[in-house]
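Notes follow the structure.
One protein chain omitted, others in place.
Then we have chain A:
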Amino acid sequence: MLPARTILIWGCLAAAVSVPILIAARSPLLQWRQPIYIVGGFAGIVSLAAMLCQPLLVGGYLPGLPTRRGRRVHRVVGTVVVLSVVVHVAGLWITSPPDMIDALTFSAPTAFSAFGVISMWMLFAAAGLALARRRIGIRSWRAGHASFVSLAVLTAVAHAMLIEGTMGMVSKAVLCLLVLIATGKVMADLKIWRSFRGRNM
């Protein structure tokens, strides 16, 4: 039988990820949206939920996924985050091209558009750095990845919280808070600030 701790941790993660998605799936707004808009919107929710898994995997906090295996899964989930953001942008672009072009060129009237686009670029930078990590040295890699991820997470949370969309307000706030706490915790546990000190990178 699985230990209670294992069941509790995985149960909490499953709930934190699935409850916001299930609540969004019951949103009345969906009945007035075409499939491509719905897919685009949910891709955004999936990327936020996947962002919660990332620090937990890196820190080896999930039972059955100690650090080494956790980091392998982290790469897979990282790919999921990037791909779901691409689907998010593509889906919304098809739904309303001028609104997406305004967002990408930072000329939209809404602050959340700018936050979302900054988050996307920070995420791409974090993922791009991961592809080049063997070539840039461990300190640069850790400091760079942590910096890009911090900015990506903060702007993603601002983006999500300012939007009036299909997500429930409470479940969205809880998910955002958990993403912030998990990201902060793993950076503290890994003493990430050490990578910013010492010899030149």
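Methods note: a residue touches a chain if its C-beta (ideal position, glycine included) is under 8 Å from a C-beta of that chain, and two chains touch if they have at least 3 such contacts; residues count from 1.
We adopt the following convention: contacts and distances are computed from a predicted model.
Per its UniProt record, the hidden chain corresponds to "Twin-arginine translocation pathway signal" from the list "Carbohydrate ABC transporter membrane protein 2 (CUT1 family)", "Fe-S-cluster-containing dehydrogenase component", "Twin-arginine translocation pathway signal" or "TonB-dependent receptor". Residues of chain A that touch the chain left out of the display are 29, 32-34, 37, 92, 95-96, 98-99, 102, 107-110, 112-113, 162-165.
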